[in-house]
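With one protein chain held back, the other chains of the complex are shown just where they sit.
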């Protein structure tokens, strides 16, 4: 059994942004030498998400607007009594999910034609880390 | 270490439908020969979900209605400028989660009494695939 771990660092220009990280995950899977197994792709922060969706500019904008509708950026979260201002980012992290597991078959991501891996940044403009851990044979 | 991969194909009669796929996953776990490990059950589409809930007709209807309330089927998603009409299906896929990992102990799903595995179809009436990948000993 093989294991392989690597980290992706992102730093978004906008406070809230959706980044396609598929090719970075694919590179790590290739380096791992794992031909059959799984990769965990997980945000190392509680104000970010990892999820699978579609690389299409319209839907990415729809996702950002939906995040705002279901988990709005309001001033009065109790969390803000600590001096923080990112209460909504904690909720958005849960709405879009914190991590994914992706399958690896014949040394490649075993995905359908439209599946792509995204990082959802909900409190950006600073370095954030993503862990990718590959397990398999 | 063993790995085993299989695919389930579904084709729902309705556009939006919740299917219990527990017995199909159990069959694949049995074929895998894995006695202790995990199975990834993941939709290979971005307009579908995999989740754990209860096999009870009322709650399945409640889930469909809740999906519609939180991620409504509206005409004006930006994604629709591409000619697509399934923007809501992308949101519902995230709300209900895209994939699950289930535990295997003594060659069986290590579940509580009410846990069942469901496929949530949000844009159906065509062939869709689910990957089941088993890892363990």
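Per-chain residue numbering starts at 1, and chain names A and B are given in the order in which the chains are listed.
The criterion applied here is as follows: a contact is a pair of C-beta atoms (placed from the backbone, for glycine too) under 8 Å apart; a residue touches a chain by one contact, two chains touch by 3 or more.
These figures come from a predicted structure and were not determined experimentally.
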| item | value |
| --- | --- |
| Given B:8, B:100 or B:130, the one touching the chain that is not displayed | B:100 |
| Which residue of B:5, B:22 or B:53 touches the chain not shown here | B:53 |
| Where the unshown chain meets chain B, residue by residue | 1, 36-38, 51-54, 56-59, 61-63, 66, 70, 95-97, 100-103, 105, 110-112, 114-115, 135-137 |
| Contacts of chain A with the absent chain, listed as residue ranges | 1, 3, 5, 40, 42-46, 70-71, 77-82, 87, 90-91, 93-95, 97-99, 101, 129, 131, 133, 135 |
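Here, only the chains that are shown with their structure count from here on.
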| item | value |
| --- | --- |
| Centroid distance [mean C-alpha coordinates] between chain B and chain A, Å | 20 |
